[in-house]
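Sharing a structure below in structure tokens format, with a few things to ask.
The complex appears here without one of its protein chains, the remainder shown in place.
Naming follows writing order (A, B and C), and every chain is counted from residue 1.
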Amino acid sequence: MALEYSQESRKALDSMRAEYPELRSILIPALKLAMKDHGSLTKESIELAADEAGVSGAVAAGVATFYHNLHTGTIGKHLIMICTTISCQLAGATDVVSRFEELLGITIGETTDDGLISLLAVECLACCGNSPAVQVDYDYFESFQPEQCEAVVESLRAGRHPEGGAGVPGGDPDREAEVGA
Amino acid sequence: MSGTRKTLKAHMGEGIAPVVRLPESDETVTFTIDGWEVTAPKGSTILQAALSEGIEIPHFCYHPGLSAAGNCRMCLVQVDGRPKLEPSCIIPAADGMEIVSSAENVTEARKAVMEFLLLNHPLDCPWCDKAGECMLQDNTFEYSSGKTRHRMVKRTYPLKDFSDRLMMFGDRCIKCTRCIRFLREIEGGEEFALYNRGADVDVGTYLEHNLSNNYQGCLADVCPVGSLISKQFLYHSRVFFLEASLGICTGCSAGCNLYVDRYENRVARVRPRPNLDVNDWWMCDIGRYEWDTLLDNRILSPRLKAGEAVDGEKALGTAVEALKTAGDGLAGIVSATATCEEAFLFDSMIRGMGGVTAPWYGPQGRIDPTDKNDFLHRKDPNPNTLGVESILENASTFDDILTRIESGSVTTLFILGADLTDEIAGKLGGVAQIVTITSSESPASVAASLVLPGTIPFEKSGTFVNGDGRLQRFDQALQLPDDALTEIGILSHLITECGTGEPCEDTAEAFAALAGTVTAFKGLSFSTIPTGGTLLQIRGDA
Amino acid sequence: MSADVYRGVENREPILMTPEAVEGLVTLEEYRSKGAGYTALEKALKTMTPEEVHEEVKTSNLRGRGGAGFPAGVKWGFAPKDTGKPTYLVCNGDEGEPGTFKDRWLLRQTPHRLVEGVLITSYAIGCNQAFIYLRQEFDREAVRIRSAIEEARESNLLGKDILGSGWDCEITVFMGAGAYICGEETALLNSIEGKRGMPRVRPPFPAIVGLYGCPTIINNVETLSNIPAIINNGGAWYASYGTEKSTGTRLFSVSGRIANPGVYEVEMGVTWSALLDDLCGGPSREKPFKALYPGGSSTPILKASEIDDVIMTHEAAFELGTFLGSGATIVLDEDDDIVDVVLNLATFYKHESCGQCTPCREGCRWMVEILQRIADGLGTMDDLDLLIDVADHICGNTICAFGDGAAGPVATAVKKFRSEFEARVAVSTARGSE
Partner (left out) sequence: MAVEIPKPKHGFRREMSFMERLYLPAIFKGMRVTIQHFFGHRWTIEYPDVIPVAAPRFRGLHVLKRDEEGRERCTACLLCMYVCPANAIHIEPALATPENQDDYTEEKYAKVFEINMLRCIFCGMCEEACPCGSIYLTRDWETSDNDIDHFIYGKDRLMESEGSPLLFKE
């Protein structure tokens, strides 16, 4: 059965079209929305995005496999992304990684069996000053210590966004909910 | 500058420069490569200019028919003493530029690129179909250090099956993206793409879609290594066994230029021969893979009726007899698949005996109405429509002859190459003598009272006029048995026996006779027709 | 942002990291009341022609803050005006260079300043649609930029007929999807066009054939954030900061073994020790500095002894065989193992190589293999020379600067700290002979 975008995503895509001189530009947003609606990028969801952006499935798949935040493998509902690049590694990112691995029972790059949490090692998050840096669902947790891991995992399992993230101080809380595309 | 110029001999043979399309410009630029002065139209890149002059600069990702990608980094040269080496496929040539392509830093960089490319390339030349015409092999031989310092495990990819025409040995791929650019820029579809990134980059359709385009054979051609392989030729032979002869595709009126590669008097494969006026560097899959339909239901010996064999001498005698006794009832049908020389001899034979000739363009049903003219393939399935039309200038039409047949005024019908339909063949009952010269069984041969075996295009030489009015010559690829005659041999024999003309020993003589009679061919001779063909002053259907 | 961000312009007013900015100039109201918000845009639109704006930036000699340090005013001049095609401005906010986090600070603290800088630049180069490209990880920063754009639109600072000048300009925020290479300007353009973020070959340069085949100017977030101040105070005022060739101030992102890591605004021409010892409080572990990456991980490494009295300018860095890059300083001290550091970075580059050019695609993988072998104690002395050789063969032979960035630091690290690499190899040799 052919996949469809959710109404919300369709609205976002429709408004996006006017912003770019060429339709093809909405391919990456379309892939992200397909991922948001249907989990990881399967062949069907890649084709859905390809049709949206007017490119062939092969090209869309080429784009999907190029960017590492477009996940073609299995991916959990929540992402824990740990920066393992140099500054964070110097500050002890390895300990954070092993603590998370221990807590979740999975290794880097894997997803928990319930499909809730994926543990990813990522490249520099531009947070080297307060390293090690961890992003949980794209919210920055700076100077992250292994002791904090447990709280993060617990709140994700409880369905809450973990506390202690940088968020956007002073930002509009309603707008913050929209992030993702 | 003394010494000999280094020419691109690896692929093209000594002294033959590869076909490069230079930009059209009235202005020219003059610059030097290793001290050799090169002049090229303004806008040419260094590599284009060098190749068109026969100067070798090694390259992989550059293909003269595609945009330059600049990603293989093999064509790096020193330009005007700039600090970094520049890719010659990208940098436009400018007046007074001084290019160095043989200095130590350049050869060093080439060795490095070769070493990088070979890090993960399997050592499977012995069983790779590309071996012998592989750019990686040639450039390794010429430009690599011959050693590797890589000690780790090579990266591997699974075999990929794209369609019944094409497969991919991913290990051999050097990620030059020629195939992707071919599909994007020439074919128009984007069925191929790069996947992943960094060292894991892969090429393919990814979504497990099969390729469906009509130009898959070209993908195997553009692949500089043995990664994309044409299944038809897979393990068929080795390229160094093959001998090439110049051919013309008979699949449609485009008249794509071919190399017919043969091995021990068998056609191993056909591949496009670059001709910038006709087919550029390409040909379609119908022409490339479906030529073997010519061999279907082959007629190999003369016969009277179906199954009633007759020896050659006697068959020719019967045909002469038929011609001589025909009188007013003589008519001829010549197919638009016949060569110009055959059509001319046939026409002069029929007219000499007082008959009329009509062209046959094949039944309408053979042309698929959904078939579009794509960038190469034409709707007209006959390779020589314009040629036959211009030779039979004062001839009758097929419908006219059919009317005469139905009215019973035709007693003897000669058919050259035409297959006719069952419906038309059914109307031939009233014709006393039907002589068909054809290479394969068809309604026309079934209805015939005498069948003389013809040849397929690989077995003869001749000329075709393509849909643009371009006269092109092709050579005989396969040897015929000693006692076999080509159509020209048969027609020449009949003409001589009937006393209506001079005998023609070979195609060249037939062409000379043609050139002496038909206006459009005036002043031409068979041996001087350029390999790229020559435009005739006749109307084109383009 | 946490409090460990210091401004450090000696005796002068900082340009970007004013106390108000450190506190946060997030909303339009804050920016207007505390940060001279949009006065520069008004000044430019109402009193200056685009050429005058361009001239002012040329006078300031503002150099690109993305890494290459190319003068912004000169870059703007490359865009042909009479092609009949639109001109685009792209703001490069794909801050991915390991060690760099200044742009993120600017996006968070002063989103309106960037919007204003983008608008003034668009005015100067005759662009009616600007793009701000942000990496996907800057998700919350994108919220700020987007709300800044909305606020600006509501106040007629953006959109149709801006401030009654008859000039239109739109800003589109484009989010990347996770690829370091998209910080390279042509890869970034490909990414906006919905393609794989692979750098394009040059020529043609993006200033002539860029986004959608049109003339395109690409500037870094920090570069564009400096524009409002230049227009308000004049290019000569800006040029009075710093040295003659490296004018103005720079944001340095300092991380690693340092007591107070963070973003620092420093006047160009200050010595390294002034930044590292005086402002950042010296080493964090009471161990002397061993080495530092002066401009992000893709700049060749410097030994601590090399930077004693050296000032921080593009020229001085070039003389040392390295670059100021994106101003990201990663400091290592005596206890850090250089082999592990180089292996970590090489792995990063292997992962981020786009896979287009042969030397980079194959070479980055090979370098990691060799380094891994050395780190695992299986290396030989030949491997060290091989490593330098491979790195040298990547350098300068690729389409974009990624190859140089990936290979240069490896080669210099092996050359400068050969003894440490040899010590690792010696372990394996000793083990082999047991």
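The definition used in the following text is that contacts are C-beta pairs under 8 Å (C-beta built on N, C-alpha and C of every residue); 3 or more make two chains touch, one makes a residue touch a chain.
Here the structure is a predicted model, which means the values were calculated and not measured.
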| item | value |
| --- | --- |
| Missing chain: touched chains present in the view | B |
| Residue of B:L234, B:A432 or B:L535 touching the missing chain in the full complex | B:L234 |
| Hidden-chain contact residue, picked from the options B:G81, B:P126 or B:G523 | B:P126 |
| Positions on chain B contacted by the hidden chain, ascending | 124, 126-127, 159, 169, 234-235, 237-238, 240-241 |
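In the analysis below, only the chains that are shown with their structure count from here on.
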| item | value |
| --- | --- |
| Where chain A and chain B are represented by their mean Cα positions, the distance between them in whole Å | 52 |
| Residues of chain A touching at least two other chains | 55, 59, 62, 66 |
| Overlap residues in chain C, where contacts from two or more other chains coincide | 179, 196, 351-352, 354 |
| Chain A residues within the chain C interface of the complex | 19-22, 24-29, 31-32, 53, 55, 59, 62-63, 66-70, 81, 84-87, 89-90, 122-131, 135, 138-140, 142-143, 166-172, 175-176, 178-181 |
| Residue ranges of chain C touching chain B (in the complex, touch as defined) | 179, 181, 196, 201-203, 350-359, 361-366, 369, 373, 386, 393, 396-399 |
| Complex contact set, residues of chain A against chain B | 43, 46-47, 55-59, 61-62, 65-66 |
